[in-house]
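A single protein chain has been omitted; all remaining protein chains appear in their positions.
Chain IDs A, B and C follow the sequence of writing; residue 1 opens each chain.
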Amino acid sequence: MAIFKEKHYLRVKLDKETDESLWMQCKSCGELVFKRRVRENNNICPYCGEYFFLTAKERIESLIDEGSFTDISKPIMAADPLLFQDTKPYPQRIEEAQQKTGLADAIIIGNAAISGIVVVVGVMDFRFIGGSMGSVMGEQICHGMEEAIRNHYPFILVSSSGGARIQEGILSLMQMAKTSVVRARLAEQRLPFISVMTYPTTAGVQASIASLGDVIIAEKGAMIGFAGRRVIKGTIAEELPPNYQTDSFALEHGSIDRVANREYLREELSNVLRFFVRQ
Amino acid sequence: MAIFKEKHYLRVKLDKETDESLWMQCKSCGELVFKRRVRENNNICPYCGEYFFLTAKERIESLIDEGSFTDISKPIMAADPLLFQDTKPYPQRIEEAQQKTGLADAIIIGNAAISGIVVVVGVMDFRFIGGSMGSVMGEQICHGMEEAIRNHYPFILVSSSGGARIQEGILSLMQMAKTSVVRARLAEQRLPFISVMTYPTTAGVQASIASLGDVIIAEKGAMIGFAGRRVIKGTIAEELPPNYQTDSFALEHGSIDRVANREYLREELSNVLRFFVRQ
Amino acid sequence: MAEKRAIELLEAKIQELRELNKMEEIDMSSEIARLAEKLEALKIDTYSNLSDWERVKIARHPERPYALDYIDKIFTDFYELHGDRLIGDDRALLVGLAQLQGKPVVLLAQQKGRSTEENKQRYFGMPRPQGYRKAKRIMALAERFSFPLISLIDTPGAYPGLEAEEFNIGGAIANNLLAMAKLPTPTIAVIIGEGGSGGALAVGVADRVLMLENATYSVISPEGASAILWKDKGKTRQAAQALNLTAEHLLKLGVVDEVIPEPLGGAHKDPQKTVASLKEVLIRHFAEVCNTPLEELLSARYKRYRSFGCYRTLSDR
Partner (left out) sequence: MAEKRAIELLEAKIQELRELNKMEEIDMSSEIARLAEKLEALKIDTYSNLSDWERVKIARHPERPYALDYIDKIFTDFYELHGDRLIGDDRALLVGLAQLQGKPVVLLAQQKGRSTEENKQRYFGMPRPQGYRKAKRIMALAERFSFPLISLIDTPGAYPGLEAEEFNIGGAIANNLLAMAKLPTPTIAVIIGEGGSGGALAVGVADRVLMLENATYSVISPEGASAILWKDKGKTRQAAQALNLTAEHLLKLGVVDEVIPEPLGGAHKDPQKTVASLKEVLIRHFAEVCNTPLEELLSARYKRYRSFGCYRTLSDR
């Protein structure tokens, strides 16, 4: 369930006037920063170290060997099986998201190399309806795993998602099962699956494919969990610890293997991949 | 580790003078009870419901179809591989235990029927050095499982043990691994193993074969756990709940499947066996 | 609804007349028959065009039969097994062995409470990680002994709470999906009440998915969808409609294989009849899956789940 308000997480807020400009303001420390410098710094504020959101493409750039990426996403986009309409019709939401992001849906699948190791990688984009998993994302993840099986590559999935996409109803829920059955095949083939959880990896995505990695690495600052703080507060009125559903909470409670700073994530991946790939 | 004082658990205390007599006194309610009546009542006090200890033979009687038992224990007894001596030599302890119990060691293995279902059953006897598991018990349990495999019978183990037998040192510890490797074979053969935990099932026995049942049934009033109350109090000075390591504690914390009153244990076994045996 | 009140009054009246009929000399059977006819017509009018939101309320009706009611009547020798062997036991998700048509099966059953006290114990039917892991443990038993597995699904969702998060409820659900994907034994899931999102799916990946007529199955509750999408807690009716969460819709979407009819007005109006319908359908599918070679089942299960989803190729655009 995409239960998060986007604005709460969109930490990079560009002034409309200066959108095209060279400068941006850090929401965390308030400093004006040269945008290229931020970009070159993995979208980390050079002043306060705050992580800004990475688009899927920025994430790919920051993780893989330069120039090694080939987009192998299936040429598909969302249909509207339920003729879903809330405050707008679903197709309109899709179109707006596509225009905002330049993506067909909330995930890109590609071939790439990480320190020379060839992998299939899937990267979610939170800007696209909260990175929500509908039929397209489910299909792309399965397609990615099948490509990995076909070519005997490791599979890497970088999650950034509020959960299942409500607008496709039960079909979104079924993507949790769908990705799981294909994940089982990947395991049968003894191919490694490294799951990278970033901010946020929650609800239907955390409760399915993202939690099924052979190794699970969280990016520092990730949010990881099933039911959001608001849901729990609403239902149970329980006091939640300050680190609730943070990377440190997940590590402490044993649901992930490691936490890595963004700038070391590439190295982290290359370190772990080396065990699984005979070179 | 046999970390319990026997006297603490031997609740049936016969007056030396009246040992041969027809009467006994219940330690719990103080009533004088006709011994035969207690015996016929599964060694439960007819006045207060207190469970008295069952010897292995009494336990067998109370669980199986009358007259269906054949002792198939291996004709073995403890050696003294370490030439172990504490306040007495180990062979002397063995001999005393043998004389007290009329048993070769702390377990009997047999063929028997429960509601007509033929099984291999192993039953421990706590009177024999605290039901401790040394080489003989480990071998007998393995032998029992192998008989079950040979004849395609279910295997039932009724535990009553303080843990591994100290006097055989590391060889006792190895019985935990030994029974586990044979248990794995039983599973490969898809034969059911029903583990019955009685008072007490602790330490090395609870931390190996007794916890590996396909179904685990505790007798009401059982004690189940790894580290005894004294050990924890001694090491950690933690406050322990009043039901610590009782049957209800184990049920609540998910380490056993069911709790059954002694008088229903036979029925309980026949109920569960029926699922596994095509008749 | 005024119609519901009228139905209740009419039902009461007919009952009174039936009592009179027994006790007195006067024969009232023709009057009774006429009234019964009227009642039937009124019921059909009232219930056959239930809105999706009305079905949600029926699915949640406090008198609706719960899992144990079906287990009692359809299975024999239910032998409950407790505990995940890790942390604890969960009373919202029961597991055990039982016989169906003389064959041993493994049961997974989500169970709500009838009383406040029972609901406290059963967390209002919302399983915790302890429950999902107990289910996973019992799947291993089903595998070892080739017991078919039958799930009865009825939950608002997995329990949202701090302890559940600490015990990695998301991971527990995910691992159940994986386990059910591979489980080498016939599996059937029946949605008998609320099919609440991941909390339902975690025991619902199966060779056959059956669903009672007024049960619901959804990625999110209408309340949740209303709050998130409309930013308004009151749009539950619209949300229910939009979500396509009824059995009829789910049958069309291929998520459900067969819809089990309920008495007019819902299962609670005639539990016995509901049990009988469910039993008939379940037994038919049970015979089918048990008579299908395992390889075929697994391959069909794979294809079923692999193919879920609906999208356009970009050239359609």
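The definition used in the following text is that a residue touches a chain if its C-beta (ideal position, glycine included) is under 8 Å from a C-beta of that chain, and two chains touch if they have at least 3 such contacts.
Keep in mind that what you see is a predicted model, and the values were worked out from it rather than measured.
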Where the missing chain makes contact, among the chains that are shown: A, B, C
Option touching the unshown chain, where B:82, B:118 or B:149 are the choices: B:82
Per the touch definition above, residue among B:23, B:47 or B:244 touching the missing chain: B:244
For subunit A, the residues touching the chain missing from this view: 187, 190, 192, 211, 214-215, 251-258, 271-272, 274-276
Hidden partner interface residues of subunit B, rising order: 1-3, 75-79, 81-82, 84-87, 104, 134-136, 138-139, 142, 164, 166, 168-178, 180-185, 202-204, 206-212, 224-227, 231-232, 235-236, 238-241, 244-245, 249, 253-255
For subunit C, the residues touching the chain missing from this view: 85-87, 129, 133, 166-168, 171, 175
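Heads up, the rule we're going with is that only the chains that are shown with their structure count from here on.
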Chain at maximum distance from subunit C, centres defined as averaged CA atoms: B
Closest chain to the centre of mass proxy, which here is the mean CA position: C
Distance between chain centroids, defined by C-alpha means - subunit A, subunit B (Å): 53
Centre-to-centre distance between subunit C and subunit A (centres being mean Cα positions), rounded to whole Å: 33
Multi-partner residues of subunit B (each touching 2 or more other chains): none
